[in-house]
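Down below is the structure, laid out as C-alpha coordinates.
The complex appears here minus one protein chain, its other protein chains still in place.
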(Lines give C-alpha, C1' and ligand atoms only; values in the text may rest on other atoms or scores of the structure.)
Protein backbone atom coordinates (compact mmCIF):
# COMPACT_ATOMS: atom_id res chain seq x y z
CA UNK A 1 0.00 0.00 0.00
CA UNK A 2 1.71 3.15 -1.27
CA UNK A 3 -0.06 6.46 -1.87
CA UNK A 4 1.09 9.86 -3.11
CA UNK A 5 -0.91 12.79 -1.74
CA UNK A 6 -0.80 16.31 -3.16
CA UNK A 7 -1.09 19.31 -0.88
CA UNK A 8 -0.91 23.07 -1.28
CA UNK A 9 0.66 25.26 1.39
CA UNK A 10 -0.54 28.83 1.80
CA UNK A 11 2.11 30.41 4.00
CA UNK A 12 5.88 30.81 4.04
CA UNK A 13 6.00 28.62 7.18
CA UNK A 14 3.06 26.46 8.12
CA UNK A 15 2.08 23.21 9.87
CA UNK A 16 -0.75 21.42 8.07
CA UNK A 17 -2.63 18.63 9.87
CA UNK A 18 -2.70 15.62 7.49
CA UNK A 19 -4.19 13.08 9.90
CA UNK A 20 -7.54 12.79 8.07
CA UNK A 21 -5.91 11.78 4.81
CA UNK A 22 -3.67 9.25 6.59
CA UNK A 23 -6.69 7.71 8.35
CA UNK A 24 -8.53 7.39 5.00
CA UNK A 25 -5.57 5.59 3.41
CA UNK A 26 -5.32 3.22 6.38
CA UNK A 27 -9.05 2.49 6.25
CA UNK A 28 -8.95 1.89 2.50
CA UNK A 29 -5.99 -0.48 2.87
CA UNK A 30 -7.89 -2.92 5.07
CA UNK A 31 -4.63 -3.54 6.95
CA UNK A 32 -5.10 -3.95 10.71
CA UNK A 33 -1.58 -4.42 12.06
CA UNK A 34 1.71 -2.87 11.05
CA UNK A 35 3.44 0.47 10.72
CA UNK A 36 2.71 3.55 8.65
CA UNK A 37 5.56 5.62 7.19
CA UNK A 38 4.83 9.19 6.09
CA UNK A 39 7.62 10.60 3.92
CA UNK A 40 8.14 14.12 2.55
CA UNK A 41 10.05 14.27 -0.78
CA UNK A 42 11.09 17.92 -0.34
CA UNK A 43 14.22 19.15 1.41
CA UNK A 44 12.70 22.52 2.39
CA UNK A 45 9.76 20.85 4.15
CA UNK A 46 9.41 18.17 6.84
CA UNK A 47 6.90 16.06 8.73
CA UNK A 48 6.36 15.90 12.49
CA UNK A 49 3.96 14.73 15.18
CA UNK A 50 2.63 17.31 17.63
CA UNK A 51 -0.47 18.64 19.36
CA UNK A 52 -3.54 19.26 17.18
CA UNK A 53 -5.83 20.72 19.82
CA UNK A 54 -4.59 24.31 20.04
CA UNK A 55 -3.35 25.99 16.80
CA UNK A 56 -1.33 28.40 18.96
CA UNK A 57 1.07 25.53 19.74
CA UNK A 58 1.84 25.18 16.03
CA UNK A 59 2.44 28.94 15.81
CA UNK A 60 4.76 28.82 18.84
CA UNK A 61 6.72 25.99 17.18
CA UNK A 62 7.05 27.88 13.87
CA UNK A 63 8.03 31.14 15.58
CA UNK A 64 10.73 29.57 17.75
CA UNK A 65 12.17 27.62 14.80
CA UNK A 66 12.32 30.91 12.84
CA UNK A 67 14.27 32.46 15.73
CA UNK A 68 16.68 29.50 15.96
CA UNK A 69 17.19 29.33 12.19
CA UNK A 70 16.47 32.81 10.83
CA UNK A 71 15.66 33.21 7.15
CA UNK A 72 18.44 35.79 6.71
CA UNK A 73 21.41 34.17 8.39
CA UNK A 74 24.97 33.98 7.13
CA UNK A 75 24.14 31.53 4.36
CA UNK A 76 25.94 30.99 1.05
CA UNK A 77 23.24 29.11 -0.90
CA UNK A 78 22.07 31.55 -3.59
CA UNK A 79 18.46 30.35 -3.65
CA UNK A 80 17.97 32.08 -0.28
CA UNK A 81 16.19 29.14 1.38
CA UNK A 82 18.99 27.60 3.44
CA UNK A 83 16.99 28.19 6.63
CA UNK A 84 14.27 25.91 5.24
CA UNK A 85 16.83 23.19 4.41
CA UNK A 86 18.22 23.36 7.95
CA UNK A 87 14.78 23.14 9.57
CA UNK A 88 13.99 20.19 7.29
CA UNK A 89 16.89 18.18 8.74
CA UNK A 90 16.08 19.24 12.31
CA UNK A 91 12.47 17.98 12.08
CA UNK A 92 13.12 15.14 9.64
CA UNK A 93 11.75 13.77 6.39
CA UNK A 94 9.60 10.97 7.80
CA UNK A 95 7.52 9.85 10.75
CA UNK A 96 6.55 6.29 11.62
CA UNK A 97 3.24 5.44 13.29
CA UNK A 98 2.03 2.15 14.75
CA UNK A 99 -1.15 0.44 13.51
CA UNK A 100 -2.80 -2.06 15.87
CA UNK A 101 -6.25 -3.65 15.49
CA UNK A 102 -7.03 -1.21 12.67
CA UNK A 103 -6.34 1.73 15.00
CA UNK A 104 -3.49 4.23 14.58
CA UNK A 105 -1.81 4.35 17.99
CA UNK A 106 -1.46 8.09 18.68
CA UNK A 107 -1.68 10.15 21.84
CA UNK A 108 -5.04 11.78 22.55
CA UNK A 109 -4.31 15.15 20.90
CA UNK A 110 -1.52 14.07 18.52
CA UNK A 111 -1.66 14.59 14.76
CA UNK A 112 0.86 14.31 11.97
CA UNK A 113 1.71 17.69 10.43
CA UNK A 114 3.22 18.47 7.05
CA UNK A 115 5.73 21.25 7.86
CA UNK A 116 6.14 23.87 5.15
CA UNK A 117 9.30 25.96 5.58
CA UNK A 118 9.55 27.59 2.13
CA UNK A 119 6.00 28.13 0.86
CA UNK A 120 3.55 28.76 -0.44
CA UNK A 121 3.98 25.86 -2.88
CA UNK A 122 2.44 22.74 -4.33
CA UNK A 123 3.82 19.84 -2.33
CA UNK A 124 3.49 16.07 -1.94
CA UNK A 125 3.81 13.47 0.76
CA UNK A 126 3.94 9.69 0.58
CA UNK A 127 2.14 7.17 2.79
CA UNK A 128 3.35 3.57 2.94
CA UNK A 129 1.85 0.84 5.12
CA UNK A 130 3.87 -2.23 6.08
CA UNK A 131 1.76 -5.08 7.39
CA UNK A 132 3.10 -7.13 10.28
CA UNK B 1 4.06 -7.80 18.45
CA UNK B 2 2.82 -4.55 20.02
CA UNK B 3 3.43 -3.56 23.63
CA UNK B 4 2.45 -0.53 25.71
CA UNK B 5 4.90 0.30 28.52
CA UNK B 6 4.14 2.67 31.38
CA UNK B 7 6.85 4.87 32.83
CA UNK B 8 7.04 7.59 35.46
CA UNK B 9 9.31 10.58 35.02
CA UNK B 10 10.71 12.32 38.11
CA UNK B 11 12.10 15.57 36.75
CA UNK B 12 10.90 18.50 34.65
CA UNK B 13 13.40 17.47 31.93
CA UNK B 14 14.92 14.01 31.95
CA UNK B 15 16.34 11.29 29.68
CA UNK B 16 15.34 7.79 30.86
CA UNK B 17 17.20 4.76 29.48
CA UNK B 18 14.52 2.29 28.29
CA UNK B 19 16.83 -0.22 26.60
CA UNK B 20 16.25 -3.01 29.15
CA UNK B 21 12.50 -3.03 28.59
CA UNK B 22 12.95 -2.99 24.80
CA UNK B 23 15.34 -5.95 25.00
CA UNK B 24 12.84 -7.91 27.12
CA UNK B 25 10.06 -7.32 24.59
CA UNK B 26 12.31 -8.40 21.73
CA UNK B 27 13.36 -11.57 23.61
CA UNK B 28 9.75 -12.40 24.47
CA UNK B 29 8.68 -11.96 20.82
CA UNK B 30 10.97 -14.70 19.55
CA UNK B 31 11.47 -12.59 16.41
CA UNK B 32 15.04 -12.69 15.09
CA UNK B 33 15.02 -10.40 12.06
CA UNK B 34 13.20 -7.15 11.44
CA UNK B 35 12.85 -3.63 12.78
CA UNK B 36 11.71 -2.26 16.12
CA UNK B 37 9.72 0.99 16.29
CA UNK B 38 9.54 2.83 19.62
CA UNK B 39 6.82 5.49 19.62
CA UNK B 40 5.97 8.14 22.23
CA UNK B 41 2.27 9.14 22.32
CA UNK B 42 2.92 12.48 24.03
CA UNK B 43 3.67 15.78 22.30
CA UNK B 44 5.66 17.22 25.23
CA UNK B 45 8.02 14.22 25.29
CA UNK B 46 10.17 12.46 22.70
CA UNK B 47 12.42 9.47 22.13
CA UNK B 48 16.06 9.47 21.02
CA UNK B 49 19.18 7.33 20.75
CA UNK B 50 22.33 8.55 22.48
CA UNK B 51 25.21 7.54 24.74
CA UNK B 52 24.37 5.54 27.86
CA UNK B 53 27.82 5.32 29.38
CA UNK B 54 28.22 8.75 31.00
CA UNK B 55 25.07 10.37 32.55
CA UNK B 56 26.77 13.75 32.17
CA UNK B 57 26.19 13.51 28.39
CA UNK B 58 22.44 13.31 29.00
CA UNK B 59 22.65 16.34 31.31
CA UNK B 60 24.64 18.29 28.68
CA UNK B 61 21.96 17.45 26.09
CA UNK B 62 19.10 18.56 28.36
CA UNK B 63 20.89 21.77 29.39
CA UNK B 64 21.70 22.84 25.84
CA UNK B 65 18.16 22.10 24.64
CA UNK B 66 16.85 24.25 27.52
CA UNK B 67 19.10 27.07 26.34
CA UNK B 68 17.98 26.71 22.70
CA UNK B 69 14.30 26.45 23.61
CA UNK B 70 13.88 28.21 26.96
CA UNK B 71 10.82 27.44 29.07
CA UNK B 72 9.91 31.11 29.27
CA UNK B 73 10.15 32.28 25.67
CA UNK B 74 7.72 34.48 23.78
CA UNK B 75 5.05 31.80 23.59
CA UNK B 76 1.28 32.23 23.26
CA UNK B 77 0.09 28.77 24.36
CA UNK B 78 -1.58 29.32 27.74
CA UNK B 79 -0.61 25.93 29.21
CA UNK B 80 2.96 27.25 29.51
CA UNK B 81 4.62 24.17 27.99
CA UNK B 82 5.31 25.32 24.44
CA UNK B 83 9.05 24.76 24.95
CA UNK B 84 8.31 21.06 25.57
CA UNK B 85 6.21 20.85 22.38
CA UNK B 86 9.03 22.41 20.36
CA UNK B 87 11.68 20.06 21.78
CA UNK B 88 9.35 17.14 21.06
CA UNK B 89 9.35 17.95 17.33
CA UNK B 90 13.10 18.60 17.28
CA UNK B 91 13.93 15.16 18.77
CA UNK B 92 10.97 13.29 17.26
CA UNK B 93 8.22 10.95 18.34
CA UNK B 94 9.78 7.67 17.24
CA UNK B 95 13.03 5.81 16.72
CA UNK B 96 13.57 2.76 14.54
CA UNK B 97 16.13 0.06 15.43
CA UNK B 98 17.33 -2.91 13.39
CA UNK B 99 17.01 -6.49 14.65
CA UNK B 100 19.34 -9.07 13.12
CA UNK B 101 19.91 -12.66 14.31
CA UNK B 102 17.98 -11.87 17.49
CA UNK B 103 20.39 -9.02 18.26
CA UNK B 104 19.44 -5.32 18.36
CA UNK B 105 22.03 -3.61 16.16
CA UNK B 106 23.17 -0.65 18.29
CA UNK B 107 26.50 1.08 18.73
CA UNK B 108 28.60 -0.03 21.69
CA UNK B 109 27.37 2.61 24.17
CA UNK B 110 24.04 3.48 22.53
CA UNK B 111 20.70 3.25 24.32
CA UNK B 112 17.21 4.44 23.54
CA UNK B 113 16.06 7.20 25.89
CA UNK B 114 12.55 8.36 26.72
CA UNK B 115 12.89 12.18 26.76
CA UNK B 116 10.69 13.95 29.29
CA UNK B 117 10.35 17.68 28.61
CA UNK B 118 7.34 18.54 30.82
CA UNK B 119 7.47 16.27 33.85
CA UNK B 120 7.21 14.83 36.28
CA UNK B 121 4.34 12.76 34.88
CA UNK B 122 3.01 9.29 34.21
CA UNK B 123 3.90 8.49 30.61
CA UNK B 124 3.75 5.67 28.08
CA UNK B 125 5.70 4.43 25.12
CA UNK B 126 4.87 1.84 22.50
CA UNK B 127 7.09 -0.90 21.07
CA UNK B 128 6.22 -2.56 17.77
CA UNK B 129 8.29 -5.23 16.04
CA UNK B 130 7.96 -5.84 12.31
CA UNK B 131 9.43 -9.15 11.17
CA UNK B 132 11.30 -9.24 7.89
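By letter and in written order, the chains are A and B; residue numbering begins at 1 in each of them.
Definition applied: a residue touches a chain if its C-beta (ideal position, glycine included) is under 8 Å from a C-beta of that chain, and two chains touch if they have at least 3 such contacts.
No experiment lies behind these values; they were computed from the predicted model shown.
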Full-complex contact with the absent chain, from A:41, A:55 or A:120: A:41
Contact with the hidden chain (one of B:83, B:97 or B:127): B:97
Subunit B residues touching the omitted chain (full complex): 33-35, 48-51, 54, 56-57, 59-61, 63-65, 68, 90-92, 95-98, 100, 105-110, 130, 132
For subunit A, the residues touching the chain missing from this view: 2, 34, 37, 39-43, 68-69, 73-79, 82-83, 85-86, 88-90, 92-94, 96, 126, 128-132
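In the analysis below, only the chains that are shown with their structure count from here on.
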Mean-CA-position distance for subunit B and subunit A (Å): 20
